[in-house]
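Below is one structure, written out as structure tokens; the observations come after it.
The complex appears here minus one protein chain, its other protein chains still in place.
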Amino acid sequence: MYTTRRKFLATLAGGSAVISLGARVPGFLARAAAAESGGGKDTILVVVQLTGGNDGLNTVVPYNDDEYRKARPKLAIAADKVLKINDTIGLHPAARGFSDLLEAGKLAIVQGVGYPDPNRSHFESMDVWHTCERKGSPRSTGWLGRYLDASRQSADVDAPAIHVGSEKQPLALAAETVRVPSFGSPESFRLQDGDNGPLRDAIRALANGGTAPADPLLGYLQSSTTSALAASDRIAEALRDYQTPVTYPESALATRLKTVAQLIDAGLKTRIYYVELDGFDTHSQQAATHAALLKQLSGAVRAFVDDVAHHGYGDRTLLMSFSEFGRRVAENASEGTDHGAAAPMILAGSSVSAGLVGEHPSLDELDNGDIKFHTDFRQVYATLLEHWLGWSSSSVLGGEFKSIDALKA
Amino acid sequence: MPNIRISCRSLVTLALLTSTAAVAAADERTAAQLLPPSTVIYAEIRQPQDLLATVYDHPLVRRIEDLDQVRLAMEKKGYLDFKAGVAVVESQMGLPLRKIVGQAMGGGIFFAIDAKAQGVVVLARATDASTQSKLVETLVNLASLDAKNKGNPAPVTMGDYRGIKTYSADKNQVAVMAGWLAATNKDDLEKQIVDRFLDPPKESLAEDPQFAKAHDAVSASTTAWGYVNMAALRDAGLAKKLFAGQSENAVAELLFGGIVSTLRQTPYVTVGLDVSDRQVRLSASAPHDREWAGESREYYFGPEGLGVAPSRLLEDGAIVSLSTYRDISAMWQRAGDLLNEQSNEELAKADSDLTTFFGGKDFGEDILGALRPEVRVVVARQAFAEGQSAPAIKLPAFGLVADLRDPLKMQPELRRTFQNLIGFLNVIGAMNGQPQLDLDMEKTDSAQFVTASYLPDPKSKDQLGLKINYNFSPSIAFAGSRFVVASTNAMAHTLATAIATNPPPGDAARVVNTDAILHFDALREILTDNREQLVAQNILSAGHSKEEAQRDIGAALDLVGWFDHLLLSLDTTACELRVSFDVDLKRAE
Partner (left out) sequence: MPSALDTIDPAWAWQPFEPTAEQEWNRTLAAHLFRRASFGATAAQIDAAVKQSPASVVEQIVRGSADTSDFRRQCDELATTLLATGNSQQLAAWWVYVMLHTANPLLERMTLFWHGHFATSAEKVTDAASMLAQNRLLRRYALGDFRPLVQEISRDPAMLVYLDSATNRKAHPNENYARELMELFCLGEGNYSEQDVQELARCFTGWEIKSGQFRFNRFQHDSGSKSVLGKTGAFEEGESIDWILTQPQTALFIVGKLYRQFICDEPTPPPQLLEPLASELREHEWQIGPVVERILGSQLFFSARALGRKVRSPVDMAVGLLRSLDGTTDTHLLAADLEQNGQGLFYPPNVKGWDGGRAWINSSTILGRANMTARLVGNDKTRFGDGTLDEYIARLGTGGPEQAVDLLSNLLLAVPLPPPSRESLIGICRKNANQSRGVAEAVHALATLPEFQLA
């Protein structure tokens, strides 16, 4: 009953208003859908971008498949090494963090994700994943950016999304009006008061003091300042006092995800966090590199999921990781793999419907040597928008995409 | 009048002599005799007034003081306050600063860290005990006065321990004992030192045979000398990271791995500093055993520790010329033993990327492994011919020379690899709008070259200057078994024809592992080539006007010009490892 009503509203919000591509959903419908949808108002999505093209076939391994062994004489993971999920599929032995999460019921693996007529250029394919648009169409905004633009409430002062990293900001976050801050460390989210106690107090008193001005512009600035300082103090406090029994591995990704956990704990109203891990372009000598990357990725994700759960945000936090493409099925002559197509996506958190989602794509039927997709990545986005963030997906994604069963009902 | 004056002076001299004599009679102990045997770090300046004189009167220091910026800085409030403070002390003492230092500390300044008490000691020995005690009193009085003016309580309390006057502020203690001044930050330690001073000689650092041996070897002319008891440091669990099993940084391992292996086992390290008008020499040595490096660091010192750096190439004209024994391929392949897990993972990633870059040739095994461990590197200014268009930023050329392990097999392999690499760079460059490299081959009587040079930029006609790329014409050369890889064609030629020499003749017992020289004149030339860039960057980063920036850069270039060269070397004998840096100044004009 509940589900039906929710779906009805979501369809109404999306379908009726969106006949031509890109038109905006009337606000009241979208808000009605948001209020009704499974995702509450305060759910958080953490996106982990795996840059370079992760070898999906050696991440989620069809270890009994003869075709797999044939295509990968040197790089195939031995059946006795994989972390078995079932009789045919297992995880790379370095992805121990993922198998732990799977056991705890906090990991979903969406198999065979891609898009039609895949492009094998890093930049082009990454742009497709970021904007949901092909080359030739205007691509000034990303899917998350469009969501941010549409869902932004004028009263929000906390940044609606934060990019934790010092790389160029991903196109996925580019929006028409909303500006997403990027930072390498949470330090930059702190008011510098020279650790000078009296000055610090005076600044707080000054910025927060005074009666609400009559002028609306000044009033806006006053309230923005007050809440920014409050956020800064919460973050400073969260950083200083942050206690966690979880040991994060020593890696760049783990440090960034820990920062995200701290910001969540600081009570920011931010709903989207974005982090990146580079280095997946493994054209040669792949085995050691790929193992190290999967170890870093799965270890960091596991620590993060445990940490947010420990602090009581487990039900509100969902992590999604993706890569611009998978790699070719056959290994190359340098013990590496070249750019490919479809690959699995990982969702982690206590709200996922744990386990494998969809079939492992067949290695008998390839598309020009590449794995064929059966799930469009925009279906995964639609699932997250509709059922996690509580927003109509069709205007954001530029069309209707069927949700998949990757989240708990 | 003159008579009286003379007599006055002689009286003072007499007084000085007697007081010094009195001190000498009262105590002939050395600093080491006052320090506990658990001292782990010891340093001494035997003749502080000489050092002070060298520094004060050094031609370089006078030239630095003449610099506009330094003169301006000396007019700033902080420095003026300091000078005013010094003036007050001088007037209260009735002596100029240099005299005060000479008399209060002329017998030497000593610094020590004691592991047992976890404390720091500073000892100063006077040539005139009364000046020393007066100095202490003057400083204490000034501090009290200042505190009083600010309404704070007196910072120093006076006391007495076994008849010796002591002063304490917080945890810091100062004792004045007839010509010896002892300052520590631990009460216990202070008492121990006073006890050693008053009581008959007992166990002290001086009795430590290891220390005594090292200390006896110090030359009398050495300006400053230090001793570190490594065994005790290791036992105390200090510098844990250094003594831990594996390095966390591959570059640091490559540069210092061998030194670290010695530090992990050697009983002690000594450091000597010699300062003269023309030279500053810093050298550190430690007892060494060629076995210590072990198999995993054979890459560093060579089999049986006898790997020798070849003689340096291009002694003149180079900015830097370095020669070393280092088997990089062996290190790359031994990384599993040498580096920690995280850096091994990073190295694995780098290996994968480089292997891609080198067209599938395994970087550690095939590329690095082709070279013998005797490596020479030269960095030199490059000349751009008159009329030839030059890049706006002029980088030095650099090149590396090593022998091939198997020239017949490796020459064609490396040639192909180089050609692939240039092709790869061209593809990447074309995608980013960079100019293209043109491959060429060349043969001389003695060598064979594969060169690549940038095609002229179609846009170079405009006034905007050439891209930084035009500093490079990457080339390789084969001359007999010798392999050259260089950033420019000209450098490849120079290196291919530079005379091959055997290990430098000299002390057969000393095995030189690394030997490098930096010529400041050449450095100054390359900086001068880029003067306009340096000025521009200074304008932006210091917010200067053009004139101010030119003055700044001019002064920096002048400063570089005062130095002649820097020599760096790492060598071993069967029982010692030594690292030394020598900086030579130019003779003042």
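Going by the order they are written in, the chains are A and B; count residues from 1 in each one.
We take it that contacts are C-beta pairs under 8 Å (C-beta built on N, C-alpha and C of every residue); 3 or more make two chains touch, one makes a residue touch a chain.
Please read all numbers here as calculations on a predicted model, not as lab measurements.
Participant: Given that one chain is not shown, which residue among B:Pro209, B:Gly245 or B:Gly433 touches it?
Facilitator: Of the candidates B:Pro209, B:Gly245 or B:Gly433, B:Gly433 is in touch with the missing chain.
Participant: Which one touches the absent chain: B:Asp188, B:Glu413 or B:Glu532?
Facilitator: B:Glu532
Participant: Among B:Pro59, B:Pro155, B:Gly317 or B:Pro391, which residue is in touch with the absent chain?
Facilitator: Residue touching the absent chain, from the options given: B:Pro391.
Participant: For the chain left out of this view, which of A:Leu91, A:Ala174, A:Ala238 or A:Leu297 touches it?
Facilitator: In the complete complex, the chain left out is touched by residue A:Ala174.
Participant: Contact with the hidden chain only, please: which chain B residues?
Facilitator: Residues in contact with the chain left out: 77, 391-393, 432-433, 458-459, 463-465, 467-468, 532-533, 536, 539-544, 546.
Participant: Suppose we count only contacts with the excluded chain; which residues of chain A make the list?
Facilitator: 138, 140, 157-159, 162, 168, 174, 176-177, 179, 181, 183, 188-194, 196, 198-199, 202-203, 205-207, 209-210, 213-218, 220-222, 224-225, 227-229, 231-232
Note that in this section only the chains that are shown with their structure count from here on.
Participant: So how far apart, in whole Å, are chain A and chain B when each is placed at the average of its C-alpha atoms?
Facilitator: 48
Participant: Okay, in this complex, where on chain B does chain A touch?
Facilitator: That would be residues 342, 345, 348-349, 351-352, 355-356, 360, 362 of chain B.
Participant: Can you tell me which positions in chain A touch chain B when the two form their complex?
Facilitator: So the residues of chain A touching chain B come out as 250-251, 279, 282-286, 288-289, 292-293, 295-296, 333-334, 336.
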